[in-house]
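Left out: one protein chain. Kept in place: all the others.
First chain written, first letter: the chains are A and B, and each begins at residue 1.
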Amino acid sequence: MAFLKKFFPFLLFALVLSAIQVIATCTETEYYLTQLTMAAWYSLPVLGLCLVMGYAGQISLGHAAFFAVGGYAAGVVTTTSLIPVQTNSLVSLLGKAGLLVSRTNLYGLPLLHLTPWIGLLFAIGTSLLLSILIGVPALKLKGHYLAMATMGFGIIIYRILLGTSFFGAADGLSDIPAFRILPVLSVSSDFSARVTNYYLAFACVLILLILFSNLLHSRMGRALKAIHNNEEAASASGINTARDKLIVFVISALCATLGGFFLTHYTGSIGPSEASIMKSVRYVAIVAAGGMASLWGTLILGLILNFLSLRGVFGSYDDAVFGAILVMIMLFAPEGLFNIGKLKSLFRKTHGPA
Amino acid sequence: MTTEQLLQYLLSGITIGSIYAITAIGYNIIYNATGIINFAQGEFLMIGAMTAISLSAFMPLPLAIVCAIVITALVGALIEIIFIRPMKKPSVLQMIIVTIGLSILLREAALHIWDEKVRALPFFTGSEVSSLSLFGAHVSPQVIWVLAISALMVVLLNLFFKYSLTGKSIRACSADRASAKLCGIPVQRMITLSFMLSAAIGAVGGCILSPITQTQYDCGTSLAIKGFATAVLGGLGNSTAAVTAGLLLGLLETFSIIVLPLAYKDAVSIALLLIILFVRPSGLFGNADTGRLKEF
Partner (left out) sequence: MVLLDVKNLNRSFGGLRAIREVSFSLEAGLIKAVIGPNGAGKTTLFNLLTGNLAADNGTLLFDHQDLSGKPAFLRARAGMARTFQNIKLFPQMSVLDNVLVGGHTRTRSGFLSGMLPLPGSVREQKSLCEQAMVLLHRYGLADEKNTLTGALSFGQQRSVELCRALLLKPKLLLLDEPAAGLNMQETAMLSESIRYIRSERITVLLVEHDMSLVMDICDEILVLNYGERIAEGKPTDIRRNPDVIKIYLGDEDA
């Protein structure tokens, strides 16, 4: 029974998702599922950031860079043709190991590239490297310095992606193929696979949510909250604050990278704008507005806002909306809209003392 | 490299460096008075230039610039009154988020008021083809304007903060707000004033730079980052050091073109910022105290 109580919100969420899908299929509005799927992948960096900002209490204004790393890893590996070096011994070894994929590109030309699984390894590896490289020095900083350091990191990545032709410069990379997980399951932009991709994306989101939820109720979750509340007392209690802050940062970077990786395989393209400050700011806005210490609040708000943004509801005011959210939330609801504690006390106020 | 080229680079470096210094001083004024890092500082430069450009269509240039400065100062005051003042005991995170949000809003507002076209103020003297010969280098007269006006502003600000009652009051607020209040200094007004001052300084910077680099609705962002890098390089809060830091950064960035592809030029200042933050957050001229952030 306790099991059911604990998992009730997740089951409810899964139910709502299925309902949405069924309605969409029946009303022939399945195109909504596409934006929802994209919003789901965009939730991954947001959830990771929630952990970093809301629980470890660190700010990161460069998370979009990690997202882009995932996407570009996916793109580079699957669009860089190895045909010119086909005869190289290493390449033929890879071929024999079954790690090469042969296909034709947009223009009908043959293309030989590494399997996207290598791309996944590459994405994770790069993300680990960068997050540790940046995390170790940056997390020693506080407040504005940390914000600026992470922002600076994000800008450098953005500039490198924007200015290097290998990464497609301003146009980015496109014609990125599907990512085959199982013979029947792949992350792709194929319209026929829309529903499977929808469930796949949200399955990932749910898994992450469950993992994080568990973490927060565990010893390390308590340690993170302790670090956020009073770092000095936390270390006096034996918590290795520097290491734990770094681990959380790295975990969140990996989340962002996975989100970028799968989104890129889903949409088939990636551009440098995914690494821009505006994207990083969006993630921060969603976490701040959703309640920095509320995984569900952040997730729901993120899904809604990203979905609306992707459907173009905000028009040319897209960035302005997120800017306005930041300002409004900080002025009127600095603890976030879905802060559980606040809602509880509000409830008590309107219904009288218990 | 010929001496002529060297001089060219040098002048280019100190020109842009002066603007960085001015932006940094803008940061420092607000930071000193309130402990806030105003991420929207770059937008003040942009607004100042854009307003001047629009006004110059139907009034003489000097008047347009002066009006633009006044208007930008008012914008600064409004920001402080509407968005900063109402916040009760905000955390550092909240301050950062608010000013970032404000910078985005200002940018988007500019986009919708002025559209995304690149504009520029007319050259103060001469035009884009006129040039003076300075020690063998060919230099636009605008460069002289930039250097002269920047230097003038630094001097005036120095005098203001050192000798005028208002300037000293602002310094008192930054040193110890509670004591300043006890001395009868209207702290709230001083804070608003510091925002207005920073905005005005930004506007001046934007106007003098506009003929050289042109202005666009989003030119504030990169200036903001580099201005911040300058402020940190010199030691946050230290405006005299900001001048040296700005010139240093400007020169470094300009000369970096020799070794790095142009596309990475912007990354130079940011890389420098990161290095400073990681190695010596108190900046080149700061002490351990500067490294620690002020409380709001």
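Convention: contacts are C-beta pairs under 8 Å (C-beta built on N, C-alpha and C of every residue); 3 or more make two chains touch, one makes a residue touch a chain.
Please read all numbers here as calculations on a predicted model, not as lab measurements.
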Visible contact partners (per top-of-document touch definition) of the missing chain: A
Touch with the omitted chain, as defined above, among A:L94, A:A169, A:L215 or A:A324: A:L215
Option from A:P84, A:P183, A:G238 or A:G315 whose C-beta touches the chain left out: A:G238
Residues belonging to subunit A that touch the chain removed from view: 211-212, 214-215, 218-223, 225-226, 228-230, 232-241, 247, 251, 341
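By our rule, only the chains that are shown with their structure count from here on.
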Intercentroid distance (Cα basis), subunit B paired with subunit A, Å: 34
Complex interface listing, subunit B residues touching subunit A: 37, 83, 86-87, 90-94, 96-98, 100-105, 107-109, 111-112, 221, 225, 228-229, 232, 261, 263-264, 266-267, 270-271, 273-274, 277-278, 281, 293
Subunit B-touching residues of subunit A, taken from the complex the two chains share: 53, 57, 59, 61, 137-138, 140-145, 147-149, 151-153, 155-156, 159-160, 162-164, 277-278, 281, 284-285, 288, 316-317, 319-320, 322-327, 329-331, 334
